[in-house]
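Omission of a single protein chain aside, the complex is shown with its protein chains in their original locations.
Naming follows writing order (A and B), and every chain is counted from residue 1.
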Amino acid sequence: MSVTRSEVAKAYEKLQTQAKKKVESLKEKPLVTVGTATCGRASGALEIFNLFQEEIKKNGLDVNVMEVGCMGHCYAEPLVTIYKPGFPSLCYGSVDEGKAQRLINDYLINDDPCFEFAMAALEPNDFFPTFADYPRGVYEYKIVMELCGLINPEDIDHYIAHDGYAALVKVLNMDPDDVIEEIKNSKLRGRGGAGFPTGIKWELCRKAPGSPKYVICNADEGDPGAFMDRALLESNPHQMLEGLIIAAYAVGASQGYIYVRAEYPLAVTRLQTALDQARSKGLLGDSILGSDFSFDVKIFQGSGAFVCGEETALIASIEGKPGIPSHRPPYPATQGLHGKPTLINNVKTLSYVPHIIRKGAEWFKSIGTPESPGTAVFALAGKVKNTGLAEVPMGTTIRDLIFYVGDGIRDEKKFKAVQIGGPSGGCLPESALDLPIDFDSLQEAGAMMGSGGLVVLDEDDCMVEIARFFLDFTQKESCGKCTFCRLGTKQMLEILTDITKGKGNPEDIDLLWELAEDVKAGSLCGLGKTAPNPVLTTIRYFRDEYEAHVNEGRCPALMCKDLIMYYIIPEKCSKLCDVCIGSCPTEAIYTRPDMLKAIDQEKCVKCNSCLVACPPQYKAVIKISPPRPVEEGEMKQDE
Amino acid sequence: MSKEVKIIIDGKEIKAREGEKLLWVALDNGIYIPHLCAKRDAEKPDASCRLCFVEVEGMPNPVTSCTLPVKDGMVVRTRTPRVDRLVSTAFELLLSNHRLGCGKCPKNRSCELQTIAKERGLKLKLTRLRPLERDLPVDDSPQGFIYDPSRCVLCGQCVWVCHNKVGVGAIGFVRRGIERKMATFGEVPLAESRCTQCGECVEVCPVGALTKKEEDEKQAESA
Partner (left out) sequence: MELLEGEEELIHSEVDSIFQEFTPERENLIPVLQETQKRLKYLPKLAMQKIAEKIGIPEVDVYSVATFYNQFRLYPPGKNQIKVCMGTACHMMGGHIILESFERRLGIKEGETTPDREFSLERVACVGCCALAPVVVVNDKVEPKVSPIRVDGILLSYEIEKKLEEKEKDAEEEGKSQ
């Protein structure tokens, strides 16, 4: 054995020396990197990437251009970083064609780094602040996102040059039980939602009789509003893969699966590339790095069913069946795929593993809180200024996350609530802002870590509508097997829909609460058991909004379409402007004899276009709830 | 044979085989627990109808008895406020999606829903919930029986016998969520599918979804 062990280390050393040489040589010349993960592409990153390539060629410049993944600053996509010897490495946000041209002419051809466009420098220097100098940087602590956006996700050498697969080498020299002990000791908890201790899950699977054993990476990220798994897979697929191989070694599995959504085509492609490259380097397949451990991985593309995030449904799906959950126990760790012991871990969970192995359980426990060590990756979305991905230590308060990392609420609006954990999570009010983010605190407040979606809601968002939206989602995604989930969520949705239409009865709120409790207690799987959370939390914290809908037919947030009408205040409207008329898709706006504009309520579809279109100097379009006839001059005193 | 154990259900001491599912132990000993989807010979319990809840000492929440293997010394109660609340909600949920009107149903007086209502003192009408009735066409294409999907409670008894007892596999569950239903390939009438019209599915249907044509006619005459 000792011979094999040193062989493994030697084989890795060779790989790493080559990789480092290759990566270092890249920066001997100027290097331009463009973030081309899905979010970047949606903002036109590929066009910018092509532009750089073409211009560099046209101008005969000796510059490398490279695609990288996502740094998490989605609000500033497309993101370009330029490394030029003798200059600090600078990041530029929202790069359009114009900025790209300037960067090429002024910086690449000449030596002006265009500080006016720069967002931040990557390392401390005398000229420009780094990300760490901003409030966001103070709170962020990057572990799994550390290399995202910095390395080429389609080249394994970039990962290896940054000590990638070193943890695997270490593990191959360890006893599997010691590996499990290390993970247990780190108190790593599953990042898929419920926060089950990862090490214990590994141990259960290792000890379970039966062979072969399987390991599965759950990348079926289906929460509407969560995209961190996609970003991790598109930006650093090898990190997760290394974690998966280590998990397989620890539990004694020889076959692995990555269950990834087919809706993430780029992630699928980058994973495929990662697998191929890992195989060609001897890091995957028969006798890995010359050891006696063999393991290979298949990609399974999920066909779009949120319920497949549930372990038993995911397994049914791989077996070629509809993704319908079954009763647990038996748990997959003892009886999973094809009835064999099966370990299922989330992308983020597996991504932490190499770090813990390399730096040790004690290091991991020094971050975050005692019961939830490590960091949490959140997808910040909704009415927050800096949308994107943020990785912060567990225990960071929601306030810090929203107001410092996310830079507060957009358009000077007032914060109302934050929805954490997607359809399984809940809406927390302002009073919960100082809650530390960890598995247990969130659960106590009625929300859930879920997979980490965090949607910020402001005064314009109706809490009943939010609850209805999530329930509509879970109801549509219910597999339909069990009574509570199939019919209970449908009944709840009917009630909520009635309320948002102003057709609710006073007793509906209590009935909704009772049903929510029963669906939670009586459903077969996690989807049904957590589906009522958005309803329960919104009733708990925002009951007054429910009551306004039911008792007054009024939507306080002016969001529920059936309870509002659009109105043009004649006193504010201008005879000289008819922007609203052009913006209306249904010709509902007409010019009155006095040349002011008005809305034909019969034709109005409440699309909000006129309100957006009305120039800020007039602000003549308003929403009124409940709809009612308005007397001329009535609105004059407003504002 | 697994070892014999003693358990207590509703204060009554009962002998059972270790690992046997509690639901069957109770039923075999004359203790009624409501159930629709449970199949004695199935390898894995469906646990989909959510009617067979019981409370077990030492367990924090009510559990489905069809999935619970008995252990020596287990103390079970089939009626507690929490169990009753779950059962009554599950039952009313099923009714909200079931075409009511027992008088016109050929299964009148032999329907499992009626048994549950009688045993648990539940009403055979909606008290709190909205009707979610599905208006699906009745399939009367087979010679001897009728399939009325609006009366189906999705217990899966018919699908199970068709696949596992008869070995034909003409019917299955299709679609998802509220749209889920028992149907044939392509949702064509039974007579146009590979159904052999053996009638086994009609025998196991606990409600009036699959009924014999003769019963249906009798019911029509008497009504």
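Criterion: contacts are C-beta pairs under 8 Å (C-beta built on N, C-alpha and C of every residue); 3 or more make two chains touch, one makes a residue touch a chain.
Note that the coordinates shown come from a computational prediction; the quantities given were computed from them, not determined experimentally.
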### Message
Among the chains you can see, which ones touch the chain that has been omitted?
### Response
A, B
### Task
Using the definition of touch stated at the top, determine which of B:L27, B:A42, B:L136 or B:V174 touches the missing chain.
B:V174
#### Entry: Residue, one of A:I104, A:A305 or A:L471, that touches the chain absent here
A:A305
### Query
In the complete assembly, which of A:E182, A:E221, A:E391 or A:D438 touches the absent chain?
A:E221
## Note on the structure
The listed residue (B:R17, B:R134 or B:H163) that touches the chain absent from the view is B:H163
### Query
Looking at A:A121, A:V297 or A:A381, which residue reaches the missing chain?
A:A381
## Note on the structure
Against the hidden chain, chain B presents residues 163, 168-176, 183-186, 193-194
### Query
So which bits of chain A touch the chain we can't see?
38-39, 41-43, 74-75, 77, 221-227, 230-231, 262-265, 300-301, 303-306, 317-324, 379-383, 387-388, 419, 422, 453, 455, 457, 461, 466, 469-470, 473, 477, 479, 583, 585-586, 605, 607-609, 612
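Just so it is clear, only the chains that are shown with their structure count from here on.
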### Query
How many angstrom lie between the CA centroids of chain A and chain B, rounded to a whole number?
41
### Task
In the complex, go through chain B and note every residue touching chain A.
44-51, 53, 61-62, 64, 67, 82, 85-86, 89-90, 93-94, 96-97, 128-130, 132, 154, 173, 175-180
### Message
Considering only the defined contacts, which chain A positions touch chain B in the complex?
### Response
305, 322, 326-327, 475-484, 486-488, 490-491, 494-495, 511, 514-515, 518, 521-524
